[in-house]
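A single protein chain has been omitted from the complex, and every remaining protein chain is retained in its original position.
== chain A ==
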Amino acid sequence: MNSLLSLRDLTVLRGACPVVDHITLSVAPGECIGLIGPNGAGKTTLLRGALGLLPAMGESSLAALPARDRARAVAWMPQAREIAWPVTVERLIALGRIPHLPHGARLGPADRAAVEDAIARMGLDAYRTRTATQLSGGEQAQVLIARALAQETPLLIADEPTAGLDPAHQIATMEVFATLAAEGRSVIVSLHDLGLAARHCSRLLMLNRGQLVADGPPAEVLAPARVAEVFGITAFYEDTGDGPVFQPMRVTR
């Protein structure tokens, strides 16, 4: 099976201290992967190191690619939601086509189709002529997810894409990711909402102090003892008739 991302002993140092500590994993097509862990666990650093945006030791199949090829292999939605100029939503989403366009070329039919597909998936049709900088924070997040979708890469990596979204849009966004996985593409999302992670991801990566402490299906990764140790909480977890439900309950420390 060809993997979309493989890390071997990926380590990122800040000073002498490893923020990401010897992480080995691989991502196959068709996975919707949630990256979870408490604040400061190294989630963002792991993702940026894997993308080659940070100097890292060890191996990352993505970081090893030339920049142009990498941009066609993976789309990245950073946590900082930056939209510098008052461009229209449609134009902003079309920026995702930059890696596919030859120098100085205009958008072709395939590019337009990709933009339309991204707009349709995120339900942004009514927003296409709005000015992106004038949207609310949650709406901007959706537009930026659509921008990453328009890149049409086999792998999508998003850093806390659901932060600041209302419940309906959180669920809709996770369903978009699950649909991508069902179509054979893969998604890695870092999440703080463990309930969303439990319900919508096919696989969870749990990070604590830079180390990968668990990697597997949600029910396994979210074992009560591990959740207590890593997050310092107790939680309610049950596989109901309507899918798994995970609800954090109390702080234990």
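In this section, a contact is a pair of C-beta atoms (placed from the backbone, for glycine too) under 8 Å apart; a residue touches a chain by one contact, two chains touch by 3 or more; residues count from 1.
Just so we're on the same page, contacts and distances are computed from a predicted model.
The chain that is not shown carries the UniProt protein name "ABC transporter permease", picked from "Nucleoside recognition domain-containing protein", "Phosphate import ATP-binding protein PstB 2", "ABC transporter permease" or "Ger(X)C family spore germination protein".
Residue-wise, the contact with the chain that is not shown comes from A:144, picked out of A:19, A:56, A:144 or A:165.
Set against the missing chain, the residues A:28, A:71 or A:213 yield one that touches it, A:71.
Residue A:53 is the one among A:28, A:53 or A:171 that touches the chain missing from this view.
Contact with the chain not shown here comes from a single listed residue; of A:91, A:130, A:192 or A:226, that residue is A:91.
Chain A meets the missing chain through residues 48, 51, 53, 67-68, 70-72, 74-78, 80, 82-88, 91-92, 95-96, 98-99, 101, 103-104, 144, 147, 151.
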